[in-house]
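Missing here: one protein chain of the complex. Every other protein chain is in place.
Right, subunit A next:
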């Protein structure tokens, strides 16, 4: 098992290196620089380039960046008064994390319920209704839904604040907007998995033992259906956290996503790189954790991996 984890971490490192290299090169290929201000004289720009090492050839820059990265230094932001990128991320991650986890938590629970009910009421109005909801949830972009919520719930009804980040009630609308996609994905997946499991012979066996339906569904059905669902919850969480950038922008939440969008607009190289790497690390770690967890939930994998 330990061997397995180490090999996985090794692969993770390779993946991360490729992500860093590609985003570094892509960023360099973009036209413009952080110091695009027309009022800035050429000589001043050159001084700035020199100060931040932007005059060196790209491979050298990359080398410097990597060596700093290994030491945990993501550089300083060009735009925000030389503040370290790590610090900016630290300040900003809080709101994003709360938003993301709230959305995944709420979305997963509702999604599971919806999926299970749809599966149990297979081929009835309830099933079709849930399926239509799920399709809508996946096909309507979250920002459309966000605007809709802002207008109706926020402006028309005036129930909830539509922007900024000053406590729990401020997080409700963006959480809902973000959770819709999660609900839809989980519900669809759960429905399919549940249907599959309910058709298994061990469900029939359980019925032939005289057990009650609710017992069979919770004890024999859901657990087996959950196994494949857990694999998608990990990437879904990361996606939701990263995907929140649009929502953060719409609701003016000072999260990492909003910062990310801003840094791209201002060509703040260090901040773009820093955030990208942060997201990438998050993503691969979650996948690793899920894979390890998987073994604990599914006894078949536990034994095979443990020996």
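Methods note: a contact is a pair of C-beta atoms (placed from the backbone, for glycine too) under 8 Å apart; a residue touches a chain by one contact, two chains touch by 3 or more; residues count from 1.
The rule we apply is simple: contacts and distances are computed from a predicted model.
UniProt lists the omitted chain of the complex under the protein name "ABC transporter ATP-binding protein" (options: "ABC transporter ATP-binding protein", "Universal stress protein", "NADH-quinone oxidoreductase subunit H" or "Glycine/D-amino acid oxidase-like deaminating enzyme"). The hidden chain makes contact, of the residues A:12, A:117, A:227 or A:288, with A:227. If you put the hidden chain back, the residue from A:68, A:82, A:139 or A:207 that touches it is A:207. On the side of subunit A, the interface with the absent chain consists of residues 122-123, 200-202, 204-212, 219-220, 223-224, 227, 297-300, 303, using the contact rule stated above.
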